[in-house]
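Note that one protein chain of the assembly has been removed; the remaining protein chains are unaltered in position.
The block that comes next holds chain A.
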């Protein structure tokens, strides 16, 4: 009897030890973890944080604002004034009215300035982010379709490719050495994808680890920060150039956007 309980105790201890060893070996799959976190949000809040940002953006979009007291409903994102369905899929692109290549975020700022009469310094970054989330939500799960055609778009793509390979900073980094040469690997737990594999297809997204909405520009800035390079200003050429480069490559790889705004770590 005594022997038997000893045996049971021994087996229990062995099982406990094994299960501890197994949980230590097991690494969290970041995609599954994001999915789990997303479900928890659905259950407790009934709405995803990204959807809240988009709803906020929708309200801003329809409000009469700025010195000209008009809404953004006449803003042309490339498919005609007020056409939002699939607008993000073909951005960045060249706009004749501003005579520059613009991504979604830059285009929103242009419309706030030219249509609504805001001064650039009056524009709040949070408003642009919410508006970006709203307009992007109209391209959820659609195929990416960025194909540089005009000379300006091709030039911007070439600039982006050059920046992509530009090694600099104390960490001797560029984008390509991780996102091309070692695509498929992991930095800590983060899987690293190449543009052709669809890198950039989930932004704007809510990052639950940061509890913030990140646009593609925010994500590029975060990348530069993590390799100790001071990020370029929002709406500047490096931001637009890198965006058109990545999204053109994602188009070549026949990628779709994820649910937008995305939900990620």
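Criterion: contacts are C-beta pairs under 8 Å (C-beta built on N, C-alpha and C of every residue); 3 or more make two chains touch, one makes a residue touch a chain; residues count from 1.
Here, contacts and distances are computed from a predicted model.
This figure omits one chain of the complex; the name its UniProt record holds, of "BMP family ABC transporter substrate-binding protein", "Sulfur oxidation c-type cytochrome SoxX", "protein-glutamate methylesterase" or "Ger(X)C family spore germination protein", is "Sulfur oxidation c-type cytochrome SoxX". For the chain left out of this panel, the touching residue among A:117, A:143, A:231 or A:253 is A:231. Within the set A:174, A:215 or A:264, the residue that contacts the chain not displayed is A:174. Mapped onto chain A, contacts with the missing chain fall at residues 24, 27-28, 155, 158-159, 162-163, 165-174, 176-178, 181-182, 185-189, 192, 224, 228-233, 236-239, 241.
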